[in-house]
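Okay, structure first, notes after.
What follows is chain A.
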Amino acid sequence: MTLSRITTKADLQDYLHAAMQLEHATIPPYLTALYSIHPGTNSDAFHVIRVVAVEEMLHLTLAANMLNAVGGEPDMTRAGFVPRYPAYLPDGEADFEVSLERFSPTAIGTFLKIERPAQAPSEEMRVLRRPKPRAAIPAVHPDGDDGLHFWSIGEFYAEIARGIQHLHDQGVDLFTGDPSRQVTPELYYSGGGEVIPVKDLASALAAVELISEQGEGLTGSIYDEEGELSHYFRFQQLTLGRYYQAGDVANSPTGPALEVDWDAVYPLLTNATITDFPAGSEVRAAAEAFNAGYAEFLSLVNQAFTGQPDLLIPAVGEMFALRDQVGRLVRNPAPGRPGVNAAPTFDMPETTR
Partner candidate 1 sequence: MSAQGQLEPFLEPFLEFSSRVTAFTVVELQRTGQVQAYLETVVGVVGEDLLGEMLTIDVAIRRETRGDPAARDRLLRIWVFGDERFGPVARNIVKLWYLGTWYALPQDWHEAFGTGRLDATVVVAPAAFAEGFVRPEAVAHAPGGHGRGYATRAKPGPLRA
Partner candidate 2 sequence: MPSSAPVDADTIYDAVIVGSGVSGSLVANELSKQGFHVLVLEAGPGEDQTIRGYEKYLSRFYEATSKDNNSPYPANPNASMPRSPAVHSLAAGQPDSSSYLVQNGPFPLDSTYTRTLGGTTMHWEGKALRMLPEDFETRSRYGQGLDWPISYDELAPHYRRAERELGVSADVQDQAELGIPFEPGYVFPMQGLPASYLDQAVAAGIDGTGVRLDGEDYHLKVRAFPQARNGIPNAAYDGGKGYVPVGAVSTHQVEQGERCQGNNNCVPLCPVQAKYHAGKTLAKALAGTVGKVDLRTQAVASRVHVDHVTGRVSHLEYKAYADPGSPEHTTHTVRARLFVLAANAVETPRLMLASGLPSSSALMGRNLMDHAYLLTWGLMPGPVGTMRGTVCTSGISDLRGGAFRHGQAAFAADIHNDGWGWAGGTPEVQVLDLVDSMNAFGPDLRRGAVDRISRQLLLAWMVELMPDPSNRITVDGRYKDALGNLKPVLSYNIADYTLAGVAQARSLSRRLFQRLGVEDHTDYRPTDVGYVSYQGEGYVIRGGNHWSGTHVMGTTPANSVVDADQRSWDHENLFLVGSGSMPSIGTSNTTLTLAALCLKSAEQMVRQLRDETSAVELATTTGSAQA
């Protein structure tokens, strides 16, 4: 079975596993682009990407809360959880791949696709049944070779929302998880939205809505109910060179001009893997140390999602340390590749547990 329509609680858990994988899959590309920017330059772009990346972490947390609420067991340390880039998103969007690359118009183009508005151009494209594309991230059941593919992350969450409602209407006892596993707002907050502990239908649907609104905007409006601009339109500002402001309509921002310096960026090797760096080199050692650190970080976050929510606070500290490691990597020339710099590879050992 792959991602077919949600008809059982097990289906829902599968979707939520996929949701965690999906939310996480966006983070390495965002962080790579973010930290490729020369410090002190591109302030507007830096903040736009940073805010989105932070909110993806919020979404990951919300997905974990939902999965815990319905009695699932988050597992971010299993083999294949971290994709090998370039990768298709695990919700089955098959018309583009996501790369680890420097901040560039191409990268922003990809980010716009990741965050594209929920509505597919036509009803037929909304949910597609088609062969699993090459190198797709093995979602929940990697052996499957066909299933549902969604036009957008928004469509994917719409199915989750539909499934929750459907199961609830069927009288399925959904919220059987241990409430002490929920991550609460004390442990995670940022400017963009609060963590919602999930304990019942209303809070589960609220969590889905928050993710969808922040990402792609469900309603077609560029701002959500809190007056927050959705990710898609945040990124679009970088290509249009202008901020949106209140009252604007899609595609026509009228706020202050926004400056982007595409050249103030380290020339990272795109989709670097560990073998791109010669064994024995300092760069190789640093890239391996980063990967090991990232694996530990995921493991720590996973512990936070599986009964020790307090660990989220030190996990943030680990993430800041990883940030500094990425900074050192991207400023070093890639050995044997003139004009190209090293990059974090996010290669995980088969299992990080």
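Going forward, contacts are C-beta pairs under 8 Å (C-beta built on N, C-alpha and C of every residue); 3 or more make two chains touch, one makes a residue touch a chain; residues count from 1.
Per the selection procedure, all candidates are chains of the complex that A comes from, given by their letters.
Everything numeric in this text was worked out from a predicted model, so none of it was measured.
*Asks:* Which numbered chain among 1 or 2 touches chain A in this complex, counting any copy?
*Replies:* 2
*Asks:* Per the contact definition, I'd like the list of chain A residues that touch candidate 2 in the complex.
*Replies:* Residues 40, 43-44, 47, 50-51, 54-55, 184-187, 189-192, 194, 228-229, 243-244, 255-256, 313, 320.
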